[in-house]
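All protein chains but one are shown in place.
What follows is chain A.
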Amino acid sequence: MSALPPYASPLQRTWYYSFRIICGLIFFFLIFPILVILPLSFNAQDFFTFTKEMLALDPAGYSFKHYQDFFTNPDWQQALTNSVMIAPVATVLATSFGTLAAIGLSQSHVPYKPAIMAVLISPMIVPLIISAAGMYFFYSRIGLQGTYWGVVLAHAALGTPFVIITVTATLVGFDRSLVRAAANLGANPVTTFFKVQMPLIVPGVVSGALFAFITSFDEVVVVLFLGSAGQKTLPWQMFTGLREQISPTILAVASLMVAISICLLTVLELLRRRSERLRGLSPG
């Protein structure tokens, strides 16, 4: 598929180009829904489709009013505040527990490793609706249902598998003789950890933290059941908006969230490259 050889038959030529067109269409299907909301969020009307003015590229057809609504409406602002209060705390919890456990799991002798791994990964496997149901039942028994900490703990639990997976992945390529060398040169285990091991696994920890953050920041099912009105997060507000009174402000929020995703994606990609370079996996 790389390049069309000069001796290709007409049939091969046709197939070559039609295959590229098919792939182009699938890429279009993947990306179009995300891109289309960006211009629509600047709609001057309260419609969900392109108006005549917008298609004619008339400046009068565009406005920032939906963004303005987002930044002035108390409901949306409260939701934003709640999201910002919940996600970082859940991320810190998930990342610190997860990193420690990943280091433990990468030791050479871990008893019951498959069983432990299964338990630790389970929050990622179990469908969210089941986690939400179980947590709702259990947290109402112990009085955490409808509280800030209930939501934070639940989100932290959902984020830990991602941290374990990303940190373990960086530890797989970790050269253990570096630790021995450090010990040989007189460093104690704590110094070894912070001076030798930590700098090398930092990309894994940060990408794990980003995964944990986005898990909490985007999560809606669990918070829908566990939270009370006081923990209404951004996705929850979007969910109610979509189900009840669909307002174009949602498109402005969605566009802002796409911008956040692009930032996260860039950071992750940079981290991946740095990690590969540090561990000498790829030349560039």
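Here, a residue touches a chain if its C-beta (ideal position, glycine included) is under 8 Å from a C-beta of that chain, and two chains touch if they have at least 3 such contacts; residues count from 1.
As a working rule, contacts and distances are computed from a predicted model.
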{"item": "The complex's invisible chain, by UniProt name, from \"ABC transporter permease subunit\", \"Peptide/nickel transport system ATP-binding protein\", \"NADH-quinone oxidoreductase subunit K\" or \"YVTN family beta-propeller protein\"", "value": "\"ABC transporter permease subunit\""}
{"item": "Touch criterion as defined above, residue of A:37, A:92, A:179 or A:202 at the omitted chain", "value": "A:37"}
{"item": "Residue in contact with the excluded chain [from A:26, A:60, A:84 or A:198]", "value": "A:26"}
{"item": "Candidates A:105, A:183 or A:200 - the one touching the absent chain", "value": "A:105"}
{"item": "Hidden partner interface residues of chain A, rising order", "value": "1-2, 12, 15, 19-20, 22-23, 26-27, 29-31, 33-34, 36-37, 40, 47-50, 93, 97-98, 100-101, 103-105, 107-111, 114, 116-123, 125-139, 141, 153-154, 156-158, 160, 162, 164-166, 168-169, 207, 211, 214, 217-218, 220-221, 225, 235, 238-239, 242-243, 246, 250-251, 254, 257-258, 261-262, 264-265, 268, 272"}
